[in-house]
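Here we show just some of the chains, and they stay where they sit in the whole.
Labels A and B are assigned to the chains in the order they are written; within every chain, residues are numbered from 1.
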């Protein structure tokens, strides 16, 4: 941590800062510049926080030098971590496309979806039984009944299932239906109590980025899960909120190389929620894989026009199959497979 | 709802849209312009959603004409709603300043804080027992023990207490300690399961704005609470996230007149979290009251330098008292009291 003193800071003020650093068993390095004195804290600076110093008189500002996340950082673990979902690996050479509908509607719909997702070559399937909806007056998901339908449809095709957990009180039910990958949605990224709960189990967790979360906050949210003992974490970029109104969100491809540098954990992308319209999905999906994503979450529905939610962002089976073809080509160019 | 057709939309495509509208028992008005045909749905358009139409061929886009929130809207209830917290009214002529520390630390700290908050003229007090923290490695609040200390300190000075609920599983404990006003924090604004829970009780709820939530999403979040039967909702603006890095958040004063127009419920402001530094708080607090806020949440601590969290944003007792003085002046100018 460095503490930058005001232009006219007195010796006494400098001494107070130094004493505070030492009171935490750290050393202090005082560098007297022409315009500012800068004090560095030497030792485990994670014990300190800027607000401890910013209130002292004579201090202009202070800041951490090292990152606040630890277990999830690449410094802690140099090699890529591979997360195994049964016999399917996320984070290795193979790019995993997780296809499926926005929400679990009926057993017929799920059976048909599982069939076409499996035919297209996917090994994992997505689908929501509990839906976070902006309005209390819209369809909120089929709940436990939905989990049951999903499990049944997926098992027939040997697909692992990915579904969202919104409430810690439902965790036991998720474990009962043996949900293979638990998804923490964008609105729950900083639901710290929920993060602590999934940190206590050993199921893989997809942690979606909050729609306005910085990369640093996102890594810290993952650290909550990791600190509990569960290191099976997969980051999922799903579009960020900006000033632009011509599309729902901006898919942040830049975060892909940045996360690959900062963390050893896999990074996947959800181009369906990012763009919000089915016709944008192929371009965005290709961009994500070209930028180095370890996988994708793609919405596809047997009959998009009749989907109960987000109808306009699901690919139909044919569009989905075509997309898988071009993704295979892109993956090959950068030395990966699909 | 209006549906705008593409430039070259065919008669058949127009007919399909009209038929879909009628299938929901609404009427359709077809307006053929020189460049576009626009179809209006006449009747209770809340049954419809844009995604139902955006997937039909020939449709360019569609949009709601009426707002999706209802109970919280001023159309539903023309007069200002006043929320009573015991004998203290929020939303009336009196502007309520809710002072207190960021977190409940010790009984001594709370006793001292309650004393100076009460001396300054406040009728409500704030303080966090459960703290949402970005890092899992920082102080997470004193929990139930904190509620106990808070209740005790406040009762001595006849102060009503405001504190944050982060987890539905703690609601019974909050009721046990008779928390007077339950605060839903910025990170929980779209924790829909939590909103549903506080919708089932009849305690006043302060609903903080998500740090990147639109006014419309915020009103819809309140609608979740209201739809459950609890109409005692108070909106709280606490700064929004923007591109600016010179300060933590931007206090959005514009939302004050806008909310007062859209909803009948009270609107308060938290200038402490918005700015993030104690020296900014007086200017921001004055601005909020001048813009029409019904109250403020202000952090004040008996000894800010030793606060366990957010030390740099708390006012000391003297600064707090001074601020109360100037707020009284501003309130008087616009015909209110403090």
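Observations, loosely collected:
Here, a contact is a pair of C-beta atoms (placed from the backbone, for glycine too) under 8 Å apart; a residue touches a chain by one contact, two chains touch by 3 or more.
Everything quoted here is computed from the prediction, not taken from an experiment.
Whole-complex copy count, one sequence throughout, 2 copies displayed: 4.
Note that in this section only the chains that are shown with their structure count from here on.
Separation between the centroids of chain A and chain B, computed from CA atoms only, is 26 Å. Remark: chain B residues 46, 49-52, 54-56, 68, 132-138, 166-169, 187-188, 190-193, 196, 211-212, 217, 220, 223-224, 227, 241, 277-278, 304-305, 309-312 touch chain A in the complex.
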